[in-house]
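Here the structure is laid out as structure tokens; the discussion comes afterwards.
Removed from the display is one protein chain of the complex; every other protein chain stays in position.
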Amino acid sequence: MNNSMVSMDKHRSVGTRPERIDAKEKVTGSALFGTDIMMPGMLHGRILRSPHAHARIISINTANAESMSGVFAVVTANDLPEADDMKEKLGESTINYKFLRDNNLASDKVLYVGHAVAALAAETPDIAENALELIEVEYEILDPVLDVRESMSTELKILHEQLRTLGSTNDKSTNVAQHIHHVKGDPSLGFDEADVIIEREFITAPVHQSYLEPHAATATWGKDGNLTIYASTQGAFVTRRQVSQLLQYPMSKIKVIPTEVGGAFGGKNPTYVEVPASLLSYKTAKPVRVVMSREEVILGTGPGSGTSIKVKMGAKKSGKITAAQAELCYEAGAYPGSPVDPGSMAIFAAYDIPNGQIDGYDVLVNKPRVAAYRAPGAPQAAFACEQVIDELASSIAMDGIEFRMMNAASEGTERINGKLHKSIAIKEILGIIDDHPHYNEPIQGPYQGRGVAIGFWDNWGARSSVDINVNSDGTVNLISGSVDLTGSRTTVAMQAADVLEIPLEKVKSSMVDTDSISYADTSAGSRTTMATGKAAVEAAYDVIGKLKLEIASLWNVSIDSIRYANGVFSSNKGKDTNMTFQELAGKLSGQVTGHGNVNVEDWAGAGGGTIVDVEVDPDTGQIKILKCTVIQNAGKAIHPGQVEGQMQGGVVQGIGWALYEGYEYDKNGKVLNANLLDYKLPTALDVPNIDAVIIEKPFPSNPYGARGVGETPIISPAPAIANAVQKALGVRLHRLPMTPSRILEEIGITSE
Amino acid sequence: MSSKLVVNSNINGQDVEFLIEPQQSLLEILRDAFGLTGTKEGCNDGNCGACSVLFDNRLVNACLVLGVEIEGRKVVTVEGLANINELHPVQEAFVVEDGLQCGYCTPGFIVSTKALLDQNPDPSDDEIRFWLAGNLCRCTGYDKIVKAVRHAARLMNEAR
Partner (left out) sequence: MKDFTYVSPSSIGEVVGLLSENEGCAALLAGGTDLLVQLRNTNSDVDVVIDVKKISQLNDISYDVDNGLSVGAAVPCSQIYQSDIILEKYPIIIDAASIIGGKAIQNRASFGGNVCNSSPSGDAIGAMMALGATCEIVGSNGVRTVPINEFFIAPGKNILMTDEILVALKVPPPKQYSGSGYIRFTPRAEMDIAVAGVGSYLEVDRKSDQILSARIALVAVAPTPVLSTSVAQMLIGNTPIENTIQMAASLAQESISPITDVRGTAAQRKHLIGVLTKRSLNLAVSRVK
């Protein structure tokens, strides 16, 4: 592996804003998403979902549905083999295949409203929909548990009798799947040293990733035993792995073809529809497409964890934090696997804290099994930590930025989990906020306030695969095993083009299926441009190395004498001393393919911050975002336009989380807002233009110094808004979302 | 089952005749019968705008129109905005300004923007945001979409 950085003089594409490779297909409506796949003779699959939040399945009778005209097959969990009780990391979350099987199709119990119970395939979507009503399911209804704190203490409302707490010796049935515990220094001594201690409790609602494209998969189980699945997934290979595990079928016989993905944000890593579609195709010998409705997406997939978080922090009057303690209770939903681990890593990550303790709990409740959502676990943690930080600063009459700066983590800082920070830029980010005109301009009117918060996210590295084939006309085909979610085909191609020293237009960049390239991890953890880019760089170097061999043999000179610069090969020996990349491509004796298979184990996190101005209508409690600036360390912005887009999009998701979004449940566990009228995403009218400030503190282990950028920007908006609301109204919101009715309650106008 | 109906219409400039079941929406017809999958389903109840199309030159959500209602009428989808192998200025502007990420909501935004600029050739940012409030985008944060609309307005005004 070539670990040196690509020298700056080679940056021709990198750092510019070329047109995205997939843009024209998308603006014309030609791009094919998972929902757009159609096959000859295709059947339409639909999934029957539980109306109960917690119930034992007594029986399922599918006979009437099966005999309905136009219905071809019905499947239930009985059609699935037993799955291994085995955990595996899938992107940013870990799954246990036994639980994944039950989440795909419930076996003994249903654990949330919307839990998949059966699936059927029919000639038309309408027939499929109507046939669902003919499947008879007898339930024994059980009491649901919906509140995370109640679930931690209950001995009666147990979701999985066999579950024991990981990290505990207690041998009793519990809903606490895991207890994470980190200590650094001596927290009680640290709190003794403090002049001021602030302790607060925060509650955040589950929120949905809310990609606009519903989950969709089209499966064809061939007579030859080969299963082909078109899937809207973040990772073709992780989908293949899950399908293989759930069907107990060899990976080599499963081909997953990734479609264009209409948004994912972490939510399209677990399988939901792929396995039912495959089973139905097996039973009918026809292609079967399963596309979810919006209601199914909200009820049956995602969301991000709802949480209850306690934070206690102490500081000296001089401004130095002496101790910090957090208890993070994260809803996992129906099966273990909340992002409490990354939440615990993120909560104090931006600060240098001498004494600290973190206790994280992964807690089952009768809600959909959570999925990763953009910096999983971190926005909730930052909502808590960054408000306590603000309160601490004001309690010692210190400016919030100055206080953060005094306690900012830097390279080498030991975190509470014992790990050391690599190169980070928290201080630089705080410096930029401090100097930014937005931070320094006066507030314009009454009931307005300005808030700031910062966040840090660890990102991910992992495995990526890229092959580059050289064509005789001097163009190249770059194929990647990474799914392109929002432009990585382009950003990866840019990095290869610069190493190959050819124009970007000569690189055709595609994502390919699981039969066509070696393994790549899922596109998650902000890793694709960084890690798959590294694979592309490696493949490009491999191409150059092989071309040097070719030319050395052509010129009959030693390979060491060959130089490649500005797209021209040259040698200081022999006569023919110059040949362009294109000329050589036309004279190759054999095929030249460059391979880049990397497992990036050395990657870096990224910090960021948000400055936000709000205006609150004290009569209605409505919060308006007046102005917003987002700052982020990109390491190196490969495509600055795309980086800005990630930052702006992340901020607006953060605004949604802060102000509008959250599952609402009745006491029986029924979701009251499973549609896009009552589950409110921000519209264009709810947010301002967002000024994105990119800073570039390179990470030296990446060829271009790049860091992941996709996730960090969602972390700090909610606490920044809460801090701004505090300035505007004098009250602090400890609960998300900060709805108008909660504002009215906080300012004492209404009480519930 | 109810009997199928014959519908005559004009979709993207072409006269068409097709059979339809009365309960099929315009969205289903466009996607399933005509393969015009640029028009997307995001919610199927009029809250996301991913299925925005022009119906007799007026912006509608195709999920809230019955297919039979287009009898004798004209429908334009994202696929019908520009000539073959060309981009409409709105499409061009979204490409240039990076006004898209995943691209799923993009056809709806483009059709909605076309309808806006036909009616108001020089909208302010507030007018753009107000008009586009019926189209949800989860990726971009809308900033670059607003810039793309302004860019499209410039392109279209220059061409006038």
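Every chain is named by a letter (A and B) in the order it is written, and numbering of its residues begins at 1.
One rule holds for everything that comes next: a residue touches a chain if its C-beta (ideal position, glycine included) is under 8 Å from a C-beta of that chain, and two chains touch if they have at least 3 such contacts.
Computed from a prediction, not measured in an experiment: that's the story for all the values here.
In the complete assembly, the contact with the undisplayed chain comes from A:P740, out of A:P51, A:G167, A:G474 or A:P740. Counting the whole complex, the residues of subunit B in touch with the unshown chain are 1-2, 5, 21-25, 44-47, 49, 52, 55, 58-61, 63-66, 68-69, 112, 115-116, 130-131, 133-135. Subunit A residues in contact with the hidden partner, per the touch definition given at the top, are 126, 129-130, 619-622, 624, 659-660, 664, 672-673, 677-678, 680, 682-683, 685-686, 739-741, 744-745, 749-752.
FYI, only the chains that are shown with their structure count from here on.
By the touch rule above, subunit A contacts subunit B in their complex via residues 17, 19-20, 22-33, 35-36, 38, 125-126, 209-214, 260-265, 291, 293-294, 485-487, 641-642, 644-645, 647-653, 675-677, 681, 683-685, 687, 689-690, 692.
Listed in rising order, the residues of subunit B touching subunit A in the complex are 21, 23, 28, 31-32, 35-45, 47-48, 50, 77-79, 82, 87, 91, 94-96, 98, 100-107, 110, 125, 128-130, 132-146.
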